[in-house]
Each structure stands twice: as structure tokens, then as C-alpha cells.
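First comes the structure, then the notes that go with it.
Selected chains only, in their assembly positions.
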Amino acid sequence: MAKGSGKYRPVSGMQLPRYSGICTFMRLPYLPAEQAEDLDIALLGLPWDGGTTTRTGARHGPRQIREMSTLLRSVHPTSGINPYSLLNCADVGDAPTNPVDPVRTMRMLEDFVAGLVARGAAPLSFGGDHLVSLPVLRALKPKQPLAMVHFDAHSDMYDYYYEDAKFTHGTPFRRAVEEGLIDPKKTIQIGIRGTYFATNEHEWCMQQGIRQVGMDELRDEGPDAIAAKVRATVGRTPAYLTFDIDALDPSFAPGTGVPEIAGVSTYEAQRILRGLRALDFVGGDFVELCPPIDPTGNSALVAANLGFEILCLLAESVAARKSGR
Amino acid sequence: MAKGSGKYRPVSGMQLPRYSGICTFMRLPYLPAEQAEDLDIALLGLPWDGGTTTRTGARHGPRQIREMSTLLRSVHPTSGINPYSLLNCADVGDAPTNPVDPVRTMRMLEDFVAGLVARGAAPLSFGGDHLVSLPVLRALKPKQPLAMVHFDAHSDMYDYYYEDAKFTHGTPFRRAVEEGLIDPKKTIQIGIRGTYFATNEHEWCMQQGIRQVGMDELRDEGPDAIAAKVRATVGRTPAYLTFDIDALDPSFAPGTGVPEIAGVSTYEAQRILRGLRALDFVGGDFVELCPPIDPTGNSALVAANLGFEILCLLAESVAARKSGR
Amino acid sequence: MAKGSGKYRPVSGMQLPRYSGICTFMRLPYLPAEQAEDLDIALLGLPWDGGTTTRTGARHGPRQIREMSTLLRSVHPTSGINPYSLLNCADVGDAPTNPVDPVRTMRMLEDFVAGLVARGAAPLSFGGDHLVSLPVLRALKPKQPLAMVHFDAHSDMYDYYYEDAKFTHGTPFRRAVEEGLIDPKKTIQIGIRGTYFATNEHEWCMQQGIRQVGMDELRDEGPDAIAAKVRATVGRTPAYLTFDIDALDPSFAPGTGVPEIAGVSTYEAQRILRGLRALDFVGGDFVELCPPIDPTGNSALVAANLGFEILCLLAESVAARKSGR
């Protein structure tokens, strides 16, 4: 059984208008991280862009997602899941960071998430640039490498930038594979596209057995077929879900540092995610929203909505594990 | 026969550049509402957002649609219809409103539209929030409940907000059903999606026999199939067409108060609308454009273009009725 | 003595970066209004624009001010006052509203503020349109009419709009005078300017003895002279301070519904406010910020900074009263 039976509920737009009140993720109560014992799922912000090699600003992501998430309601329209009645969920605030010290911040992020995990809360984090996924994966301390479902325009599997920079938003999963945090054979990447630095760009990924789904495959086969491939790749292995907003076409989510045209639609992303209820998720993140590039909030609204899809997947997984299913 | 044989024509961009001159809907002449005897179809603005529970600003809709409609030409590209040569159409300006008195404004809107209807002009109105559809339906004083073709992300069939608020932009069609203005069994809603307030969200609609088309159905079956369903639902019953811009995906029309991701594309909307020429429309509206949220005018351009589609449908219906077809 | 000795402190940007964490006014803790017994000053939002006759959106003001106020620090640069060490201050959230029912909302606002006042907290509220000042003044239930320091481009002393609309953002202080909430002879309005509806526009104000300071007077005499006039007008009468952002020139704060060019500079406003430390303030507000008109946040930053000036004035007054000075 999960800890909670819906102790923390979002403020309803039927009671208090959506533009009122203090912004938290999904209008949930704010609960300091130290009190996470009470939580099954902790929603948190990782406001850091210290791994960004291009257009900066992902540090502002959590704030804008909190704001736009006030437009959401509580019940999933197709599955009927209300994650807040199923489990205890709350906003535990943002991890501390030191914006001028990348090395130290990597450790601060890991420690913050590890504290949540130690208290029994599964993390659903909002970035920040994609480098933040690495400390989260480290904090999860998986006994065996996790499977990974990875939405992204880029593989983020580069070895380094600038001669020897090992920790950037283009390299986190190379490190994660090296550190045994994720299993490349159970990793699938959806939305990969865009120009290459080199002709052998994805050679290493192929050698490791990572599965990449490009746009032609997605469009030719459709989202249901892709969801089936994800399920086949991951199986029953405990899995992490990471969603880089640049997987999406920039018409849906321009607010990101390295957009690539001709990407995934929000409908496709949603439909694929809705096809993953069978999997066993242990955590998730949504990253690379860069608010200064889209101050309208449109991209953040997408982030909030897809974050809710991930939350529902995670909630079902957590509830299932706790109920011994 | 219709009253007109093209007495009022838009200014052509081939004569006067599109950025010149005073902005009216479709660059039509402005004709005060009191002179509507001359008109078959009256284009009008309903600049009111007194029913808005979320992000406000739909009151500015008519102005921005007028501005962007100056980019349109006169002839429909697939049907070849030129509504302005078929009938007499003009811009009759905006209904009066009292922005601090919702109760009185409901009556002012109804009276204004009723005056047009009494003079024999079919109304094509631009909102304003979705509550404006209710006074328009009342003004039409239909002898029997109308059929309704309803594009929207939300059913707008809630009973109330905030304990007992019966008149909001989320409730107009509950009232319209109750008042016998529309026939729920001949009502079809396209584009319904987004998170729910409650698990039984659409129960009442289902009980009434309202037909809802969600995104999976639309994507799996395609717009032509949906158009056929609309035609089957409505039949030859006189029909009202209401288009809430949030039926569309926010990538096409971000300028609205309660956007829901993964929505209808403009192409799909256009193709469905183009499949409805057989129906008998008595009026229509395009609502919920919120210019402050999209000052670029992109959303308003969509509104103007889809407004032209509705105008052509309405023009064919009016011409057919008047010619005794 | 004041209740507090600095129980609630803003999060410091020296500890947690300013873009991190959940946004509250001045990065203060959030304390539910029911717990206001603990507070000397309650910072609150009044997210309502039901009195707005022009460009709407002031309902979004409190949220944007909260966000931009995260750029502030704790100590006043010229007076050295740290209001948070002097007294107990916290963010008590937003008043409830019913956006489709103006009459009821007026009462909801009054009740919310009255609850704070009853608990002994002086209100510093952020609007919302200027009509919100009326329920706040009512909630203060002054034994004798208050003096009022009023920054504004408009007198907001109209009798009515639209034949008989008595409650709009252009009429609150006419009502306040009629209801004996403020003393017109101890009311001074700074920044009055802009075109008139009628030649006798300000006749009633003059008859009542209201003091108006226009831009020529301000520029010719300078802010220190104006501050002296304010002090002379108000004297030791308990005073309310209301700041309509449109007092400022639109180059400093474009985000408002009815801007008037050639207005007060932020420097002038700041310098006048800094000259009012001798007065005895019982409450204050900052209103008419309309975020949809300035999504950049620049106007909200001005609101936050001038809000801090008002907070310091109010803190000194409250501390003085409580210490028996």
C-alpha cells in the first residue's frame, strides 16, 4: 500500500480562480523536503543550467512550470487516474544550487534527491538542463541498471565537449551508462533528429545497443507502434523516464535552447506516454524548458501537461509496487 | 432569394494595400445595426469577457480579428463561394456592454442580436468569451431546439462554478439545453480533451445524448469521417455553429484563456468545416480569442480564416433558405 | 511593542538563488490568513479586475509581483530599515473572489481583509484594479475618516459610468468619501494628468477640498516640495496610502490598463515616498498593474520595489504605534 490516501490535494479552479494564490506544481501544497516521509511522490524543481553549452536559461524552468501548471485539473481524461487521491504527492520546492560552481552543484542536487529517496518518495523533477538527470539517477542508487525511456531530439550521449568537458547537458547519459546507472540495451530514445556534428555521430549508441526512434519511423508507424516498442525494450525492468522538451517540435514548445525542427507533436508524445502504463517507473524528469526563450508560457504549459502524464505513470507504478502487485 | 446581390464588397488588396484604411471584419463596409434591414448576414463583435473564470481579455477579441481579417480575400478556394456576391454582408459594429454589470450585459447582448435577427439578418458574431453564445441563442428565438455543431476543448456544460455561479464561460450550453435553445441529441462537440475536474465530468452530457469527439477518434478516423458524423448528428435540423478557439491546438492558436495541448489542427478544422455544406445553419460564432495572450495576431488570423469558413457555410444556408431550396 | 521581532524572514539571495523556490511576496514565508494573529503586517493579493472598464487583466497582478519581488533584498538603502527584523510580516496569500459576480466579490474582499485586521495585522495589498481599495478601506473600519495619500494619473472620483454604474475602478474614492472612509480635506492626489471627459472634470474634487498635484507642479517644485505638501495635508491623521501604477510614466511601467503619458518617474515616486516617514499609516495598497500588457515583468518589478517602500513606511508606523510613540 502507498503511504497516502490523498492527504494532499491541489486547490481546485472551481473554488479559487486559477490565477489566485501562490504557485506550486499542480497547485499542490508545499511541503519542505525534510518532511517527505509523508510522501509517495515528491515534485521538485532543479533550477540549474550549469551544463548548458548553448542558449542558457533553463534555471528558470521550475518557476514557469509551477505557474502554468495552475491551469491543470486533477483527473487524467483517458485513464481516469487521480494521482492525488491515489497517493500522497506534494511540491517539496527546489534543490539548492550554487550557480557559479558546477562541481559542487552536481553534489547538491544528488544529495537533495537522495534525501527524498531515503524518505521513500519517488522523485518527479522539473529542470533545469539535461545534466540534472545524472545526479537524479545517482541519487536513485539503483541496484541494477535502470531501463530508460528517453524523449529527446538529441541522444545526449556525447563523450565530451571542448576537448575534455565530461559534464555537460550533451553528455549525461554517456556518464550514466559508464556508471552503471542505466542499461543501454533497455534504453530507448524517441524523437532523435537534427543535423550531426560528425557522420559517425550515433555509432557509440548503436554499439551499446541503445534503441533510437527517429521521426520517419514515428510518422510511418504511428505512436501506438512506438509505444509497443518502448514496452518491448523496457519490459519489467524498473525504469526511469526522462523527457527533454526539445523532443517536441518547436511549434509546440519553442522555449528550449537547442530546438530541432520537424519534431514530435504533443499529441504523439501524449499518446506514446499513455501507452506505457504497463511499465514500472521509479522516477522521472522533464527538462530543458528555457523560459527566457518563450516568455509566453506556452512551452511551460506543455511541460506541465506532459509532467502530469508522467506523474500518472509514476503514480500507478508506485501504487502497484506498494500494493505488492 | 436573398436580399442582396452583393451590395457590400470588401476593399480589395489589389486596390488599396491591406494595411491601409479602417479595420472592419473582412474589410467590409461598416453599417450601423439599425440599418440591418439591408443585410442577409451581419458580422458583429461581442466584446465581453464577463463569464471568464481564468485568464481574461476576450473582450479584446473583435478588434484584433477585425485587424487580422484584412489579410483575407473574397473567394473560398475549394468551393468557389464568394459570400459577398451571393448575399449582402456587412460589419454592424460591436454590441454595447457594461463591463462591470454581467447581468445587464447578458440582456444588452441579447437585445442587440435580437434587433439584427428581427431585421432579417443572420448573425455571425466574434467574441468575447463563450458565455456570449447564450444571449445569441436566446436572441435567435428558435421555434424548436437548434442542432449545434460545437468545436471546443471543453464541453462548457458545467452546471455551475463557485457554489452557485450559473452564468460563466464554462456553463452556457447547460443553460441552453435547459432553456430548450439547443437539442442535446443533435449536438456534437469536437476536440474535447484535457484534464478533468472530476471522474464523472461528462456524465451529464452522455445522459443527454450529446455526441463528443475526442482527439483519438479524430486522429484515428480522420476529418472526413468526423464531418460525416456531424452531418449524421445534425441532419436537416436548423443548426448553430459555435467555434471556441481552444478546440485548436495551442501551437496554432495560443491566444486563449484555457488552452489544452494536443488539440485539433487548423487543417483538420478547415476540412471538417468544408464537409458541412449540406447543413442548414442559422447563425454562428467564433469565441474565446484572448488577444493579450497572443499579441502577435497569429491566433486572430486563425480566427479570421475560420470565421470566413463559417461565413461561407452560413451564406450558402441563408441563400438556400431564401431561394426556397 | 509590535508582536514580532523578526520571526519571519525572506529567503536571502545570498543563500538560495533568486530564481529558486516558490514565489511569495518578498520571498517571505506563506502563512494562511487564519494564522494572522502572529502578524503585524500582512502582505496579500487581491486578484480581481471586476471594476475595469478598459483593458482588463489586473487580476493577474499579485502573481507577477510575487515573482518579480524575488529580486529584492531586506534592507532599505537610505533609511536602513529592515521591516522584517522590526516586525512580523508574511504573505497571507490571495483573497478569494468570484470573477463572475462583482457584488459578491466586493464582500469577499472586505471580509478577507477584515479578518486580517481583526487579528491585528495591518494590510499591505497588491491588486487588482483600483476598485479593490474600497473594500479594503471598508475593512479597516476607521473610527474617523482616514487621510489618504493617493498616487494616480486619474482621480478615480467619478460618480458613475454607463448611466448608473457606481462601482468601477474609476469611482472607488467617490464612494469612500460618501461612506466617510476618507477625509477629502486630508486627501492628496499626485500625478493627476491626461485628457478629460469633460471640462468640469475635477470640479467635485475641488469642492470637496481634495488636493491634486499635477505634473507641472511636480516638475517645477520637485519631489521634496511635494513630499512636504503631503505631510502638511495629512498631518498626524491616520492615513491610507494607495498607489495606482498609472501615476508613473508608461516608460517606467507600461503594464497598466489606462496609461497616460508624461507621468511621474520612479525616482520621483521613490523620493516622495521617502519623504513621508513622519506620517501615521494604517494600511496601503499597490494597484492596477496589468501583467498581460507587460509580460516582461518590468512593471511588476517597479510594483515590487515601490511596494517595499510602502512596506517600510507602514512598518515604521506600526512599530511606532505599538511602542506607544
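Order as written gives the chain letters A, B and C; numbering starts at 1 within each chain.
Basically, a contact is a pair of C-beta atoms (placed from the backbone, for glycine too) under 8 Å apart; a residue touches a chain by one contact, two chains touch by 3 or more.
Fair warning: this is a prediction, and the values are worked out from it, not measured in the lab.
Taking the 3 displayed chains as part of a homomeric complex, how many copies does that complex include in this file?
Full complex: 6 copies of the single sequence.
Keep this in mind: only the chains that are shown with their structure count from here on.
So, what's the distance in Å between the C-alpha centres of chain C and chain A?
About 41 Å, centre to centre.
Which chain C residues reach two or more other chains?
In chain C, residues 59-60, 99 touch at least two other chains, as defined above.
Which stretch or stretches of chain C touch chain A in the complex?
16-17, 19-24, 30, 45, 47, 59-60, 62-63, 66-67, 91, 93-94, 96-97, 99, 295-296
Considering only the defined contacts, which chain B positions touch chain A in the complex?
That would be residues 53-55, 161-162, 193-199, 201, 215-216, 219, 249-251, 254, 258-263, 293-294 of chain B.
Considering only the defined contacts, which chain A positions touch chain B in the complex?
Those in contact with chain B are residues 12-15, 17-19, 71-78, 80, 82, 249, 251-252, 265-267, 270-271, 296, 298, 301-302, 305-306, 308.
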